[in-house]
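Below: one structure in structure tokens.
One protein chain omitted, others in place.
Take a look at subunit A:
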Amino acid sequence: MATTIPSIACLGVIGRNNNPLHITIFPSYDPKTNTASTPVRTPLQFSLLLSSSLDVFDLRLRTTAGASVSGDLGLLHAIDERLAVYGFETNTGTRFVVIVDMRGRRADARVASGKGGAAAAVVGLREGEMKPVFKAMQTAYVKLLQNPFYDPDEHSPPTGVGGKRITSRLFAEDMRRIGETWIPGVTSL
């Protein structure tokens, strides 16, 4: 059994109205086939996971009012031994959710590339391990907002109901890049 290290299984951007704005799903390492080909869950299950993370956002809002100035809520919850959900909330109410697959990637493939401080035997994650991911996501989101053709109100209407998804190809590519390049110990993306 090859050693595995954590990888990102899914990136989600959720709007102010709890509406999904963007979801990218990444394949995870599968020890049976020894390749990273299939995601660990179905898209529907990922949707459910992202949706249930909203519960935790709400709870955090209730229990620690304004405690997190940076917006980084850290670990929201772990679903099981493999999947853990991390959250970030911008001050406009947009939420970034990262679902980490703790066994999402083969360690040796990464060690060969020699990048970052990810030892082969990474078993856990440090406190601020997700910060670069959220930072990169926020940068991508800010870039999206700067696009004059992107109307935030269309995606999270002030009426509080629903909203369109993000269709920007550039944003999707950014998300894909972030999800694929992140490994534990990376400091910037």
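The rule is simple: contacts are C-beta pairs under 8 Å (C-beta built on N, C-alpha and C of every residue); 3 or more make two chains touch, one makes a residue touch a chain; residues count from 1.
By definition in this document, contacts and distances are computed from a predicted model.
From the list "Ribonuclease kappa", "RNA polymerase Rpb4/RPC9 core domain-containing protein", "Ribosomal protein S5, C-terminal domain-containing protein" or "Trafficking protein particle complex subunit 11", give the UniProt name belonging to the chain omitted from this structure.
Checked against "Ribonuclease kappa", "RNA polymerase Rpb4/RPC9 core domain-containing protein", "Ribosomal protein S5, C-terminal domain-containing protein" or "Trafficking protein particle complex subunit 11": the hidden chain maps to "Trafficking protein particle complex subunit 11".
Given the contact definition stated above, which residue among A:N19, A:T90, A:Q138 or A:S168 touches the chain not shown here?
Answering carefully, the residue with contact to the hidden chain is A:N19.
Of the residues A:M102, A:L144 or A:I166, which one touches the chain left out of the display?
Checking each option in A:M102, A:L144 or A:I166, the one touching the absent chain turns out to be A:M102.
For review purposes, identify every residue of subunit A that touches the missing chain, sorted by number.
Spelled out for subunit A, the touching residues are 17-20, 43-44, 47-48, 51-52, 54-56, 58-59, 62-63, 75-81, 84, 100, 102, 122-126, 159, 161-163, 165.
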